[in-house]
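A single protein chain has been omitted; all remaining protein chains appear in their positions.
== chain A ==
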């Protein structure tokens, strides 16, 4: 009997299925995810948010498994890139939603049908440990033989932002796949996500790296011995879009969440957490150059989606990663 009582007790713990709860899958760092959820719940009393955080690729693998098992958990996705969501939209896994807030956004930042809406701009640039002799200023500085074996970068097999970064750089005429071949020849380590890369650079284990802007700029403000450079060729970027699943159990709650993220209140929060907001006329957080000074490299989502598997395969071959 005891086992029955215990089992029942944690069945209740496990499924705190309340009337107005939405489940969010996000790739934001834990602390940011918590702040986002807190702010949303403060603005929308009565709607609870259960959230799970993981790297975009791992999160998608988990979601695919859940869909296969006929039991997808999330109502809302807030993940790194539009390419993943574009693919899901084409498969009919997302619900279109025309948010009333979308008018204040560049049309390129959301799907025309409303399948997903960008919430912020996250660029990938160069990070380096302040203990090094010469600061890098161009992507090509990372393939320089003088720093052989001292470079870390996130793996596109793992991180959504890193996959787009790969597609952007290899799609660039001046850099191309040759650049990645040079990086591989320079013994650059490509394992794990942006978190691991940042750790390697901040610790000095690999003093140079490619990483998303906010991790570097925010930790620098907290005292980490690192600096972040927007390379002269420009930076790649992802926009952390939000989307509602077509299998969502609480569509109304999910729509409220999307509206909140896109509202000026939600975008103030984005700014406050140290990200570049996607909404027009919001400014940039401390430590960033003015938005018009950030040079974004050209990127074609449709092409990136079409090439995603080929890019991953080619990358795995070059870097010998699993």
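The rule we apply is simple: a residue touches a chain if its C-beta (ideal position, glycine included) is under 8 Å from a C-beta of that chain, and two chains touch if they have at least 3 such contacts; residues count from 1.
The definition used in the following text is that contacts and distances are computed from a predicted model.
In the listed set "Putative ABC transporter permease protein", "Nitrite reductase (NAD(P)H) small subunit", "N-acetyltransferase domain-containing protein" or "Glycine cleavage system H protein", the entry agreeing with the UniProt name of the missing subunit chain is "Putative ABC transporter permease protein". In the complete assembly, the contact with the undisplayed chain comes from A:129, out of A:36, A:84, A:99 or A:129.
Screening A:202, A:242 or A:305 for touch with the missing chain picks out A:202. Shown as candidates are A:36, A:57 or A:111; the residue that touches the absent chain is A:57. Of the candidate positions A:39, A:157 or A:308, contact with the hidden chain is made by A:157.
For chain A, the residues touching the absent chain in the complete assembly are 2-3, 6-7, 9-11, 13-16, 23, 25, 29-31, 34, 50-55, 57-58, 60-66, 68-71, 73-74, 129, 131-132, 149-150, 157-158, 189, 191-196, 198-200, 202-207, 215, 219, 222-226, 319-322.
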